[in-house]
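In what follows, a single structure is set out as structure tokens and then discussed.
One protein chain omitted, others in place.
After this line comes subunit A, so read on.
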């Protein structure tokens, strides 16, 4: 049984990213996995509304915009997921009484968009130079009706899946996930298999992120010299 796009079960889609495309944002990144594409722009540290001001750390705000239509409650759900993941990673104590605004725009949704949003946010935060404790990368797995576990599923695969599992990992802490969202009808064994598959996939994504950042930094240093 092959996948609709003839990938291996443990093969993620082709990754692509571009840093600093938005020239008015303090940092930005576009992250794509196959046909799923997300762009993230960061403003920060900037002025904070009095209501949100925190005396000892920066306030983190996330805006998530879908590819089609106006933001709805499901996008609020994504905002909350991304904020809870990055509130811990951003060292907000270095910029008290300020705001770090994370704007995420889905360009194309072909499944696994929440993982792509987390990856794009990490890259954009690095591009913006926001102090981070560690980097976070995420991947999604789906358990198909026949019991096969596939990584980085497309929308078609997700709609037929028994369960979907998104895991976020930090590059500093390998034994505990930074973010988990497993949904559907699944057993603990399936959960564990998905955990392992996503952990392996995020290692690849970290390597990809690293090379993307390295190439941007080396280009910048060439321009300066």
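Throughout what follows, a residue touches a chain if its C-beta (ideal position, glycine included) is under 8 Å from a C-beta of that chain, and two chains touch if they have at least 3 such contacts; residues count from 1.
Following the convention adopted for this analysis, contacts and distances are computed from a predicted model.
Per its UniProt record, the hidden chain corresponds to "Ribosomal RNA-processing protein 43" from the list "ER membrane protein complex subunit 1", "Probable vacuolar protein sorting-associated protein 16 homolog", "Ribosomal RNA-processing protein 43" or "Signal peptidase complex subunit 1".
Per the touch definition above, the residue from A:19, A:58, A:158 or A:178 contacting the chain not shown is A:178.
One of A:93, A:155 or A:187 touches the chain omitted from the figure, and that residue is A:187. From the options A:80, A:155, A:200 or A:218, the residue with contact to the unseen chain in the full assembly is A:80.
Subunit A residues in contact with the hidden partner, per the touch definition given at the top, are 73-74, 76-77, 79-81, 84-85, 87-88, 170, 173, 175-188, 191, 195.
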